[in-house]
Every structure is written in structure tokens, then in C-alpha cells.
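Here the complex is missing a single protein chain, while all its other protein chains stay put.
This part shows subunit A:
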Amino acid sequence: MTLTLPSAREEAWRWTDLSGLPAIVAAVPDAGRDALALAAMPAAIASERTDTRLLFVDGVLHSSSTPGRVRLSAVDARTDHALGRHATADGWTLDLAPGQIANVEVVHVATGAASHVPAHVILAPDAVASVTETFVGDGWTNRFFRAELGKGARLMRAVRLLHASGFQSLRDEALLGEGASLVATVLGAGEGSSRVDALVTIAGEQAFAEYGGAMLARGEQRHEAAAVVRHAAPHGQSHQSWRAVADDRAVASLAARVEVARHAQKTDGIQSLKGLLLKRTATVNIKPELEIFADDVKCAHGATVGELDRQSLFYLASRGVDPARARAILTRAFVADALDRIGEEAVRDAFVADADRWLDA
């Protein structure tokens, strides 16, 4: 398969390094992948509430899955997104009737090759779904996720990027109907690089979207999150809260945009983008954007990049905490509020534990 990839000369891709992808595309999946798949199972959170468990190994559904309410076949959703559009293989669809509830957990294992899987979540009015996804392994895992939320529907989405090497790309698109609510949290705490692209459209009145997360980068890693919330209906609320941490020579980038259409009056859009540099050789890029065409809106944005507070470090040291631990404690506090929004305790605890593991390593 030959793929056309975006070039770093394009503005939207200048912080992302895709140069390693052609080699991964040419690679052959590891023959021992079943063993690997089972080894990866502890990566699952396995909350008691989960009724649907999917394990994809190099993009292929593993027999240990319990598909529950999910349908596995070609997916009826397309995107123009430069990477997401390659996810045309069979994927999974969750289609909930009014008032139905589903708790889905998906684990994606990659064994060194490339895989492209689409997903489609359709929530009828007042349906409620929780979708937790975990990515582990090596290679290039490319995913396209599209959600359509009917009136009053709710989607909780939590994504952990924990891959050991390679590249992870995720294209999220969500369309929110009247009074619908989306709370999405992404944690980048692996050793590979990543690119998360999101487009959330507030299409119905009084919809609510929270989209954000924490991207932790060290070594030569590059993480980038580029999220757009488009308010196309009045009385919508959105909150984008991202934290980026960069150590060594890593690059962590956040680009977040709020768009408010002319008729989307009374929109309340909040953006909070914060970067933390653990070493001077690391880079954090932050790009907040507001594009407002309505006149009666409340939009606030804050964007900062800084280092750990020296006074706090000395305060911790003066109480006996060694420098490495003090840095970990303060870094954890920096990312904490990005993960606090995860509603389900088992999921939140797992994400916090992953962040801690990254910080303590």
C-alpha cells in the first residue's frame, strides 16, 4: 500500500515528524502476535461496568474479544483528514437506541507494523456510552473515531497512548446534538510519538463538550494535540484543557481552536493550555486560537509555558523530599486537573497510575 502523508511544510503539520512512517508501513507484523496480544491484556482496565471488550492486534480483532453491543464490519463514516482518511479497513460500530447504555473498552496492540482502523459511535437521544481505549506496542497505529450524539446523549471517552515505540495517530470527530454532552480525555504517557487531531462540532443548542488531556514527552518523543471545537449552535459550552510536559529533547505541542459561528450566540468557550519544560533542551509549542463571528459570547483562553517553580522545589526539599521525587510530585500536580475530569473512578485511577509510572521512570 502506498500512502500519501502530509508534509511538515504544511502549517498544520509543522510540529509533527512523520518521517518514520514509511518504514513502518513496509514492515511485516510480528508472527508471534497472539502471544503478544495475551501479554498485553493487563493493559485493560477491566472495570466491572465494562460490557464490551475489544482487543485489536495490528488492527485485527482478536478472538478473546467480547463484542457485546458492538458490530464489527465496514464502517459507515468517512473523513477528509490527512491521516484519518486512511482508516478504511473494517472497524467497529456502536449504535445505541434511545436511552441505551454501553461501556466499551478497546485495547489496541501493535507488533511493529502499521494498522488503520475506523470506529463509529452513534448515540440515539438520551443514550449513554463510555468508550475507553488503550494503545500499546510498537509500530504505527492509525485510528479514525467518529461519534454522533443525539439529543441529550452522553459520551465519555478516555484514550491512553502507552505505546513503547513508533507512532500513534488519532482522528476524533464528534457531532453533538441538542443538550448532548461529550467528555473526552487523552493521556500520552508512552514512549512513542503521537498526533491527536480532534474536531468537535456543537450542532445542537445547549450542547456541552470537554476535550483535553495531558501529553508527556521525553527523550526524542514528539507529541502533538490539535483540537478544534466548532460552535454551530447557540448556548453551547466547551472546555478545552490541555497540559503538555516535555523533558530531554522532546517536543510537545498543543494547538487548540474555538470557532463560533455567527448565529451561535451565548456560547461559552474556555481554553486552558499549559506547558511545562522539565529541561531547557525540550520544547513546548502552544497555539491557542479563537475565531468568533457571533457577538454575544463568552470565550476565555489562557496559555502559558513555564518551568517547575523553584520555590516549590526548595520547599519540598526543605521538608526532606529528594529532588527527583520533588520534580515528580510537582509535575503530577501540573497534569492532575487534566485527568481529574474522567468521571469513572476505575478509569481515572488507571490514567493517574499511568501518568505516575511515566513520572517515576
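Keep this in mind: contacts are C-beta pairs under 8 Å (C-beta built on N, C-alpha and C of every residue); 3 or more make two chains touch, one makes a residue touch a chain; residues count from 1.
The working rule: contacts and distances are computed from a predicted model.
**Student:** What is the protein name, per UniProt, of the chain that does not appear here: "Oxidoreductase", "Fe-S cluster assembly ATP-binding protein", "Acyl-CoA dehydrogenase" or "ABC transporter permease"?
**Tutor:** For the chain not displayed, UniProt's protein name is "Fe-S cluster assembly ATP-binding protein".
**Student:** Looking at the full complex, which residue from A:E220, A:D322 or A:D360 touches the chain that isn't shown here?
**Tutor:** A:D322
**Student:** Considering the entire assembly, which residues of subunit A contact the chain that has been omitted?
**Tutor:** 309-312, 314-323, 325-326, 329-330, 332-334, 336-337
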